[in-house]
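Partial complex: the chains shown occupy the same locations as in the complete assembly.
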Amino acid sequence: MIIVLKPNISKQDEMSVPKEIRKLGYRPHIMRGVARTVIGAIGDELTHQTLEALPTNFPRAVESVMPVQKRYKLVSREAHPSNSTVDVRGNLIGGKKFQVMAGPCSVESEKQLLTTAHAVKKAGATILRGGAFKPRTSPYEFQGLGLKGLKLLDKARRETGLGVITELLSEEHAEMVAEFTDIIQIGARNSQNFQLLIAAAKTGKPVLLKRGLSMRVEEWLLAGEYVLSNNNPNLLFCERGIRTFETYTRNTLDLSMIPIIKKESHSPIVIDPSQGAGRADLVMTMCKGAVAMGADALLIEVHPNPAEAWSDGAQQLTLDMFRRLMEELKAFIVAAGRE
Amino acid sequence: MIIVLKPNISKQDEMSVPKEIRKLGYRPHIMRGVARTVIGAIGDELTHQTLEALPTNFPRAVESVMPVQKRYKLVSREAHPSNSTVDVRGNLIGGKKFQVMAGPCSVESEKQLLTTAHAVKKAGATILRGGAFKPRTSPYEFQGLGLKGLKLLDKARRETGLGVITELLSEEHAEMVAEFTDIIQIGARNSQNFQLLIAAAKTGKPVLLKRGLSMRVEEWLLAGEYVLSNNNPNLLFCERGIRTFETYTRNTLDLSMIPIIKKESHSPIVIDPSQGAGRADLVMTMCKGAVAMGADALLIEVHPNPAEAWSDGAQQLTLDMFRRLMEELKAFIVAAGRE
């Protein structure tokens, strides 16, 4: 930690700070500058968090405290310099091959799900998405088919050979959901529901962790650290749009997370443009950007008839739009050096 | 719902819209304006959410869709024009008397908790706060004493007669936490963890619902609706600061929520300035603003020795600062017409 002292303080006030630093288990190192004196507190910041109270407790002496060390370990590229890959029924996410996950926002019926599954497979997707438990802003909206939805996903998986990804909403469902899915999705609203992250990690299934609506990079990496530190190395980061002042789109899809996650971490990065754009007509363009910038996979909402979808109809592609999208993406996948 | 059509569309495109509206269960009402034609879709919006996909499915005809009806019911002032009050061991929150909840961020030890409890009671607080389960951004930080912390809260409650508020992090702990507390706190990071909200509501204890870091008013009211629609009328809204571009403070405390919640809802509004400011020296001023603007209660972090607190030391008041604050607040409480 770096402790910045106020200018023109008394000798006594100045001396109180290194004394406190020592008491809290660090070794102080004093450095006198032109405008400010700065004290380095030498010690492991991960285990000593208490210096942040210095400005409160020594208000006459201490101006600010700045951390130096990174707060995450296992998730960092320092800890694991090469890229990690996550194996989903033989499809590697994070490898040379670009992967596409597609399917409806909510599982609604056998017909809806199987029609979609066959269509997205034919167009080139390798993993089927579909929500059986839905976190809805209002208690009066459709909350998902639950176990019945999970069983339909399993059926689609067996019929098509696609992998399956579905969202986990409750610790109590962790084992049940893990039985029917290949990837457990943690939604944006639960991205700092640490109990749920731990429960998901403990199932041993790969965990796709969406970025929270107002989550900073460090917080996202630390949420990922909850998965890795619970002995589950199969983590996928998924950017799905953040909340900003802009209201034209539902969220602001932050594609800069692709190079940033690649720089800070070894885990793959997935882009979900459907939630980000909130409008089908923007989704297709967003996908091209994601591919060009080096994303490892896409997660796309597709529905046979978005007009009659039970949730989020506005942002789901039709089967035909999806097929066309997959055609158009090919040139960008090649340009990005992927397959 | 109001559906705005694009200008200069063909008769056929225009006619497709009322047809679809009827199919989805609404009655269309066409209104031709100078620059746009607008269609009102008459029906209960709470049960028909699907019109939002119209711009996707009728891209040549439909420009935008605007909801007219409010999405929340039980929580709204329309449903309950007079103020609700929540009774906590005989102390009414939302009534004439202004209430103060105070205590440490985390329960750390019997001595720390009881010292604080006696001091805040003497200064005029009626409810003791203290975290036994702590949601921490990093898995390497102190996660709370758990059951041991709950038992200490219970002991402090019996010794002092103060009510107790503590945070619930996991559905699985709902019954256990309810046994030892008078108010269940739902933290900002779990404000849209709907399973947790339902579990908390079902214990029958009053629920204090913090506003999420980037939660809009409507979303907050709808999260509260999850509590009320699960047969628990004892809801408290708590503003604790939102995430903005500003980095000087930890969060931006949005005091405008006091008049806004009073206008939209009948449930009491509590202000937590400690999380908002992130700095003890700002907390005291924030409290005065909250009182003057008509808040029903304050939730304040107080610690006998913030420098050695196990979490969030920078924002906790000392016992002496708290005593002084309570003195200074008196004039504002009177000016606001409270006791």
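Each chain gets a letter, A and B, in the order it is written, and its residues are counted from 1.
Criterion: contacts are C-beta pairs under 8 Å (C-beta built on N, C-alpha and C of every residue); 3 or more make two chains touch, one makes a residue touch a chain.
Fair warning: this is a prediction, and the values are worked out from it, not measured in the lab.
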Since every chain shares one sequence and 2 appear in place, tell me the total number of copies in the complex. 4
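As a convention for this text, only the chains that are shown with their structure count from here on.
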Please compute the C-alpha centroid of chain A, do the same for chain B, then give the distance between them in whole Å. 25
Residue positions on chain B within touch of chain A in the complex are 20, 24, 46-47, 49-50, 52-57, 59, 71-72, 135-142, 169-172, 189-190, 192-196, 212-214, 219, 222-223, 225-226, 229, 243, 279-281, 306-311, 313-316
